[in-house]
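Here is the structure we will look at.
The complex is shown incomplete by one protein chain, all other protein chains being positioned as in the whole.
So, chain A:
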Amino acid sequence: MKKNYLLLLFLAVLTLALAACGSSESNSGDSQSDTTSSIDEIKERGTLRVAVFSDKPPFGYVDSNGENQGYDIVLAKRLAKDLLGDESKIEYVITEPQARVDLLKSDKVDIVLANFTVTPERQEQVDFANPYMKVAVGVVSPNSAPIESVEQLKGKKLIVPKGTTAETYFMKNHPDIELVKYDQITEAFEALKDGRGDAMAQDNALLFGWANENPGFSVALPTLGEQDYIAPAVKKGNTELLEWLNTELEALGKEQFFHKAYDETLKPAFGENIVADDVVVEGKVEE
């Protein structure tokens, strides 16, 4: 009997708490517009708060001396330099993939620069600026029997890691190709090395890095299907910072900033065989 009371009371408290969260969430959007200019706020604070990865080389990682490095960090430094006049005026907030949206929603950071792919679901929750990188499904194959087009895959075995965009892409668009699925990416790579499939499909950026470390393999089919874009994200409704970012990204694009950043950070990991244009977007989508 006593237990039941407790349970009821507990449920009541929980419902109240959840209701409180639900109702106030709808107001948080407009309360944003009342606050003073978001750019002035950053200038007043004197540091740009950027969410970055700390363990995803070569995009965002911490090197052996404890310094943040990577493609995302190069952009972050430049943004801080152009906004605040000093590239060291950054507060790096280390993030995990699943926390990126919440960091913006709860105002913990100004910008997310963490290999953040633009998707319709995410666009409902945060605002994306112009892209600075693109990813697509790629196919890696042995140099002895390179796969250069989808047609060549007919009647062959293609390795895919489960739950990736590569898996969905082939199931939807080329159901006639035989797929060999693995739970983990490392397993899938091992399978390819062992010859348990003729080729392997995965996000191309990942394949570039792997093919570079594994001579004898190359990404002969670098892009397939839909291009996905990677872009900086700001809090929903923060149009001032968003517009500033877009003009900034376009200006950086004109000076080929992202090709330089590519040479500096991604090229050593991807190798000489990859063309920067397969990966880099110069501040806006070229139609």
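For the reader, a short list of remarks on this structure follows.
Rule of thumb we're sticking to: a contact is a pair of C-beta atoms (placed from the backbone, for glycine too) under 8 Å apart; a residue touches a chain by one contact, two chains touch by 3 or more; residues count from 1.
Following the convention adopted for this analysis, contacts and distances are computed from a predicted model.
According to UniProt, the chain absent from the figure is "Amino acid ABC transporter permease", selected among "ATP synthase epsilon chain", "Amino acid ABC transporter permease", "Cation acetate symporter" or "Formate dehydrogenase FDH3 subunit beta".
Summary of contacts with the chain left out: across A:Glu41, A:Asp82 or A:Asp102, the touching residue is A:Asp102. Per the touch definition above, the residue from A:Ser54, A:Gln152 or A:Gln256 contacting the chain not shown is A:Ser54. Mapped onto chain A, the footprint of the missing chain covers residues 5-6, 9-10, 13, 20-21, 24-25, 28, 31, 54-57, 61-66, 93-96, 99, 102-103, 105-108, 209, 213.
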